[in-house]
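Would you mind keeping the following structure in view while I ask a few things?
And now, subunit A:
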Amino acid sequence: MQAPPSAPGHAAPPAGAAPGDAPGPDPGADRHRGRQLQDRALVLPLVAVFLFMPPAIRLFAGPQTLLGLPVIVLYVFGVWALLVLCAFRLSRGLARGGEAP
Partner candidate 1 sequence: MISSNLIIGVCTAYVVLLFGVAFLADRRARRGRLDWLQSPLVYTLSISVYCTGWTFYGAVGSAARSGLEFVAIYTGPVIVFIGWWWFLRKLVRIGRLQRITSIADLVSSRYGKSNTLAVLVTVLAVVASTPYIALQLQSLTLSFTVFAPAREGIPPDGAGFWIAAGLALFTILFGTRNVDANERHHGVVTAIALEAVIKLVALVAVGLFVVFGLGGGPGEVFADMPPALTAPEGFGARWLTITFLSGAAVVCLPRMFQVTVVENVDERHLATAAWAFPLYLLLICLFVLPIAVTGLRLLPPGANPDMFVLTLPLMAGQDVLALVALIGGFSSATSMVIVATIALSTMVSNHIIMPIWLRLTLRETKTSGDVRSMLLISRRASIIVLLLLGYLYFRLSGSSTALASIGLIAFAGVAQILPSLVAGVFWRGATRRAALAATACGFAIWVYTLLLPSFEAGLGAPGLLANGPWGIAALRPHALFGLEGVDPLSHALFWSMSVNVAVLVGVSLVTLPSPLERLQAALFVDVFRMQTAAPGAYIRRYATSEDLFTLAQRILGTEPAHRLFTELARDQGLSSGLPRPDDALIERLERELAGAVGAASAHAMVGQIASGETISMGALISIADETAQIVEYSHRLEEKSRELEETAAELRLANMRLQELGAQRDAFLAQVSHELRTPMTSIRSFSDILRENRDLPPEQARRFLGIISDESQRLTRLLDEILDLGFLESRRVAWELEQVDLEDVLDRALSATEALTARSGLRITRSARQRDAQVMAQRDRLAQVFINLISNAVKYAGPDAALTLTIRAERGGITVDVADDGPGVPDSDREQIFEKFARARGLYDSRGAGLGLPISREIMRNFGGDLTLRASRRGAIFRVYLPRPGTEAAQRAAAAPGSGSTAGAATGAMPPRAAAADDSAPGLG
Partner candidate 2 sequence: MTRRVLIIEDEPNIIESLAWLLGREGFDVTSEQDGGAALDRIARETPDLVILDVMLPHCDGFEILRAIRAGKDTARTPVIMLTARGQARDRETAEKLGVDLFITKPFLNSHVVESARRLAARAEP
């Protein structure tokens, strides 16, 4: 006569439900990673807009140079290269993550 034994298996949450917070092998983690990857893909262009648009970009404009090169030139092409790198890594992840939904 004791309290009901802890219910054996709160059966796995049905598909579509919020990812469980159960420890151990977490089936929700993969789904979350996938969603996170998509979120990053959505955020990246916003970052690009921020970095390429005034006022952020104006901080680097002007005659100052670094190693003999104008800072603004380094900034623009540096950000550009960085964005390409991020897009590269993201697109590989998204392409591997199965057919784009």
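Here are a few things to note about the model shown:
The rule is simple: a residue touches a chain if its C-beta (ideal position, glycine included) is under 8 Å from a C-beta of that chain, and two chains touch if they have at least 3 such contacts; residues count from 1.
The candidates were selected such that all candidates are chains of the complex that A comes from, given by their letters.
Please read these numbers as outputs of a predicted model, since none were measured by experiment.
Within this complex, subunit A is touched by candidate 1 out of 1 or 2.
Listed in rising order, the residues of subunit A touching candidate 1 in the complex are 1-4, 7, 10-11, 13-14, 16-18, 38, 41-42, 44-46, 48-49, 52-54, 57-58, 61-63, 65, 67-70, 72-73, 76-77, 80-81, 83-88, 90-92, 94-95, 99-101.
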